[in-house]
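Every protein chain but one is kept in place in this view of the complex.
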Amino acid sequence: MNLIALVVALPLLGAFLLPVGARSVGWVGRLLGPALLLLTSLVVIVLWRDSGGVPSHIELGGFQPPLGITFYLDQLALVFALATSLLALLLWPHAAWRDARVAALMLLMVSAASGMALSGDLFNLYVFYELVSVASFGLVAAPKTGAALAATLRYVIISGMGTVMALTGIALIYTQTGTLNLAHLTLLSATTLDNTLGLTAFVLILLGIGVKAELFPVNIWVPEVYATASQRVSALLAGLISKLAIIVIIRLLVLLFPQPEALTLLLVIGALGVLLGELAAWHAKDFERMLAFSSIGQLGLVLMAFSIPGQAGLFAGLAVAMHHLIVKPALFVLAERWSGGFAGLAGAGWKSPWAAGLFILFALSLIGVPPLPGFWAKLMTLLGLLGQDNWIYWTGAGIILLATVFEANYLFRFGLGLFKAGSESRSAKVPVHDAGSLGPSLILGAVLLIATVMITPVGNWLAGVADQLADRELYVTTVLGAGRELP
Amino acid sequence: MRNLTSPLFAAGLAFFLLVVVAEFEPGAAPMVVGQAILQEAPETTGTANIVTAVVLGYRGIDTLGEIAILFTASLVAGLVLERRGGKRQAQAPAGNVLRISTQLLFPLMLVIGFYIILHGHLTPGGGFQGGVILAAAFFLPLLARPGIQVRHFGLAVTEGLAGSAFIVIGLIALFQGGAFLQPLFGTGSPGQLLSAGSLPILYLVLGLKVGAELAGLLAHLVYEGSET
Amino acid sequence: MIWITGLLVVVMLLAALAVIFFNNHVAAVAAASVVSLALSVLFLLLKAPDVAMTEAAVGAGLSSLILALALRRLGLTQTGAASATDEREKNR
Amino acid sequence: MSMVFDLQWILYTGAIGLIAIGLVGIIWSRHLFRIILSLAIAEAGANLMLVIAGYRLHGHAPIMVAGVWPEQMVDPVPQAMVLTAIVIGVGIQALALSLAIRVKEAYHSLDIDEIRAAMQADIDAQAGVTGDLSQEEPSGREVIGPTVAAEEGRS
Partner (left out) sequence: MSLLDALLLTALGTLIATLATVRTRWVGYVASLGLGLQLLVLFLLAPLGYGAPAVTSGLAWDLFGQPLVLRYDAMSWYFALITLGAGLVSSVYATGAWSDHYRAAGRSPGWLQFALALNVFTMLLLLASGDFLSLFIAWELVSWASFLLMALAAGPALKWSLRYITYATAGAMSMLAALGIVFHLTGSLNYADFMAAVDQWSVGLITLLTVLFGAGFAVKMGILPFHLWQAGAYAETPGPGMAFLGAISSRMGLYGMMLVWVQLIGLIRLIEVHIPLTFLSLRDVLMWIAAFTIILPTYTALKQNDARRLLAWHGIGQGGYMLMGILSASALGSAGGILHIFNYATNQAVLLLAVFAVVYRTGTADLNKLGGLFTRMPLTFVAMLVGIIGLAGIPPMNGFVSKWMVYRSLLSEGMPLLFVASVIGTLGTILSVYKLIHNTFLGQLRLEHEPVQEAPWSMVIPMMVLALIIFLTGFMPGIVLDWVAAVQAAVGLPVLPHTLGGVADAHGGLDMIMLVLVLFAGFGVSALLFYATGRSEPVHQLDNYAGGHFLSADVRYHYSDHFYAGLMHRIGHWYRGSFLWFESVVASLASFLAQWSATFYRLMQPALPMLAMAVIVLWMVS
C-alpha cells in the first residue's frame, strides 16, 4: 500500500526535472507531464482495486502514526486523487505543451492536490494547500497580460491573508491539543476542541482554506482570475481544486468539530455565496465571468449541502460536488472558443451545433432537470435542508430555489442567444468550435450521460463513500489501530 | 470607509484572539507528541538536533512540500520577470571596496554555508539556513560586477538535480520495502559527523537546492532581462 | 528574562507600526528587517535556535535583500522624506 | 506565579499584535509595496504564535547536549513547522514582489485602487463588454422587461 506515495512523489520529481531537461530533450520533455499523470492514475486504480473499498493508511517515513505523518486512503481520498490526475490530464493547458515551466507548475499542482486529498495530518494539509495555491498563482499569471498579473497579485494578497489565518488556527489547535495527526486529534477533540477555542480555530482555518474553496467572504478574486487566466486553468481551479479545498474543510468538520454551530456557520456562508453568486451571474455580460459567478453559486450550494447534519448531508454534498466537478470544467472548455461578450456570440450555435448541444446538456444538468444527475444532487440537498426543524435551513432551501430560477434564466438567455437567427449572426466572425477544442467537453459530457443512465449504482456507491466519511471511529481505528497506547 | 473599519476590525480580531488565548495555562505546552519524539528520536534517527529529526524524518513530506513551494515561487518569479533579450540597465560599476571585499567574503561565506548545512543534524541550522547563506554567497559577485552574465542554466540544473535527488532518496527507501522518505543507512553513533544515516545527505541536497533557487531568484530580481 | 522579552516585543510592535506609517519606503524596509531581527532574538529566548537562525537568515537577511532589490526595480528608492501623497503623483 | 503569567501575556500580545498590525497594514495602506510588507509582518506574527505554542517554561533547546534530559526540552514539532512557514512566507513575498514589478510596468502605478480600476477596464475591454457603471444602458433591461409585452396590448 505504500506505493500510494508515488502519486505525490512522481509528479514532483517530474516537475523538478522538467525545467532542466525541457530545452535539450524537446518533445520527450513535453510528453513527460501527461505520461506521469497516466502513471499516477494507474497507480491509484491498482491500489483502489486491491483495497477493495476498505480504508487503510500508510505511514510516511515509517514512523508510528501520532508522531509521523500518515496518508489516509478511504474511498473519498482515492476517488479525488484519481479525479485529480485524470482531470489534469484531460485539461492539460495548451501553454504547457510549449513552455516546460507551465508543465512543471501543472505537475506541482497535481501532486499537491492529490496530497491534499490523501493527507491525514493537519500541518501537512496546510503545506499541500499552500503548494497548490503557489502553483495556481503561476498558472493564472502565465498569460502575462496586465490584467492577469494584477488579478494574480490581488489573489496572492487574499491568499496571503488566508495563510496567516490558517496558521493562527493551526497554532491554536496545537497549543490546545499538542498533536497534529487527525486521528489523534479526533480522540482529543471531544475534550479539548468542543468549546469557543475549537470554534475559533475552525473559523480561522475555514477562512484560510476557504480562499481556494471560493467561500462567500473570500471569493472576491474569483471573477477577475477566471476572466483573465486561460480557460483550461480556470476549469481546473473551479472544477477540481475548489472541491479539494472543500473536502479538506469537511474532513476537519466531521473529525474535529462536530458542533452544530459549525454546521449553521457553513450554511450561512453557503447561502450568501449562492445568493450573491447567482445574482452576479445573472448580471454578467460575458461568458467567462458568468461561469465564474455561477461556480461561486454552485460552491455555495455544495457548502449548504454539506451543512446538513449527519450522513445525509455528506451524501448530498458529495453528490453536488462530484456533479460540479464534471460540469464546470466542461463549460470552461467551451469558453475557450466562445470567450467574450454575449453580443459577439449571437448565433454561434448554428455554426457549431455540437458545442451548443453540449452547453444545453450542461445547463440542464446545472439547473437540475430530472433525468440528469444534477437533479438528483439538488433534490437530495433540498430534501435534506427541508428535513431539519430549523428555520435557517428552510430559508437556505428557499434561497436555493430562488437561485435556481435565476440560474435557469441566465443559462438559457445565453443558450437561446446562441440560436438567435438573423443574417449577421451567420457571418464568419462568430467563433466556431471544432473537434479538437471540444474534446474534453465531449468526454465530460459522456461521463455525465453515463452517470445519468447508471444513477442508482452511482448513488449507492456515493452513499458508501459518505458512510465512510461520516464514520469517525473507523478513521481512528484505521490510523491508530485499536487499543494502541498513545503518548 | 476603509481607513475607519480596518483598524476597528483588526482590534476586534486581536481582542477575540486574546480572549481565546487567555484560557491557556501559561508556558506549559501539552507536548503530547513532542515528548514521545524527544524520547524516541535519538535512537531511531541518531541525530543530536531533534528538530532536524522532525524536519527530515518524522515530517519529511512537509519539508519536501516546502522545497517544492520554494521551487514554485522561484519558477513563477522567473516566469513573470523574465523577458527575452530585455535591455540591460547600465548600472554604475561598484566601488573598489565592494569589489575587493566580495572577493574576500565569497569563499568565507561558502565555507560557512557548507559548514552549517553539513552540521545540520548536530547543531542548530541545516539545509535552509545554509542554503540562504550560499545564495547570498552567489549573489555577492553580482553586486561587485553588475555586468556579468548569470549562469542561469547552471543554477537551474543544480536546482533540478538536487530536488530530484531528495525525492530519489525517498523513493529508494520506498522500493526497499520501507515507507517513502524513510531514513536509510542506519543511525551511526550520535554526535558524530557521519551519524544519522541519510539525513545529512538530505540536508546537503536541500541546502544546494535552496541556495541555487534563491540565487536564481535574486538574479531575476536584479536584472531587467536575462538569458536563460 | 521577562524584561528582555518585554523590551523586544515592544520594539517589535513599534517597528511593525513603523512599517505601515513611514512614508519613505526604504525606511519601511528597514523597519521590517528590525521586526524580523527582534523576532529571531525572541525565538532564541524561546529556546528555538534553529528557528532563530532561519528567521535571521531568511527573514532579516534574504527578505530585506529581496525587498531592497524590488524597491530598486520599482524605482521607489529615493531616500528623501517625500510624503506618501506626492510620491503617488511621482510614480503615476 | 505572576512572573510566569506576565511572560505568557507579553508573548501573546506580541504575536497577536503583530498579526493585527499586519492585517491593518494590508487593508489600510493604498500602496502595493506596503501591502506586501504588511503581509510579511502578519506572517511573522503567525510564526511567533506557532513557536509560543511549543514553548515550555524553563525548557531547554531540543538539541541532545550532555547534561540535558529530554523531559527538560522544549517541543521540537512547532519549530519544524515554523521553519517551513518562514520559508513559505519568503517564497510568497518574492512572488508578490515580482508580480508587483510587472504590474507597475503594465499600469504605471502602485496604488491598489488605480490598479483595480485599470484591471476591470482591461477585462471589460477584452470581453467587449461595456462596464455596467455607465448610465446610458441600464443593465438587465431586456430580460423580462415590460417592453416585451407592451406591443401585444396591455392586459
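A few comments on the model shown:
Letters are used for the chains, namely A, B, C and D, taken in the order the chains are written, and counting of residues starts over at 1 for each.
One rule holds in what follows: contacts are C-beta pairs under 8 Å (C-beta built on N, C-alpha and C of every residue); 3 or more make two chains touch, one makes a residue touch a chain.
Please read all numbers here as calculations on a predicted model, not as lab measurements.
In terms of the touch definition stated at the top, the absent chain reaches A, B, D within the entire complex.
Among A:Leu3, A:Ile45 or A:Leu279, only A:Leu279 touches the chain left out of the display.
Remark: the omitted chain is touched by one listed residue; of A:Ile45, A:Leu402 or A:Ala470 this is A:Leu402. Taking the complete complex into account, residues 154, 157-158, 161-162, 165, 196, 199-200, 203-204, 207, 216-218, 220-223, 261, 265, 269, 275-276, 279-280, 282-284, 293, 364, 367, 369-371, 375-376, 379-380, 382-383, 385-387, 397-398, 401-402, 404-406, 408-409, 412-413, 416-417, 419-421, 455-456, 459 of chain A touch the chain not shown. Counting over the whole complex, chain D has residues 23, 26-27, 112-113, 116, 120, 132-133, 138-141, 143-146, 148-150, 152-155 touching the chain that is not drawn.
For chain B, the list of residues touching the undisplayed chain reads 2, 5-6, 9-10, 12-13, 16, 19-20.
Simple rule for what comes next: only the chains that are shown with their structure count from here on.
More C-beta pairs in contact connect the chains of B-D than those of the other pair, out of B-C and B-D.
Distance between chain centres (mean CA atoms), chain B to chain D: 22 Å. Chain centres here are Cα means. That of chain C falls 17 Å from that of chain D. With centres defined as mean CA coordinates, chain C is found 37 Å away from chain A.
Within chain A, the positions touching two or more other chains are listed as 123, 127, 130, 134, 137, 141, 144, 149, 168, 172, 175, 178, 180. The residues of chain D that reach two or more other chains are 7, 13, 17, 19, 21-24, 28, 47, 52-55, 61-63, 74-75, 77-79, 81, 83-84, 87-89, 91-92, 94-95, 97-102, listed in rising order. Under the stated contact rule, the graph of chain-to-chain touches falls outside the line, ring, star and complete shapes.
Here chain C touches chain D in the complex through residues 1-2, 5-6, 8-9, 12-13, 16-17, 19-20, 25, 28-29, 32, 35-36, 39, 42-43, 46-51, 54-55, 58-59, 62-63, 66-67, 70-71, 73-76, 84, 88, 91-92, going by the rule given at the top. Those residues of chain A that touch chain B in the complex are listed here as 2-3, 5-6, 8-9, 12-13, 15-21, 58-63, 66-69, 99, 101-102, 104-105, 108, 111-112, 115, 119, 121, 123-124, 127-128, 130-131, 134-135, 137-138, 141-142, 144, 149, 168, 172, 175-181, 184, 188, 196-197, 200, 486-487. The touching residues of chain B, counted against chain C in their complex, run 49, 51-52, 116, 124-126, 128-129, 132-133, 135-136, 139, 214, 217-218, 221-222, 224.
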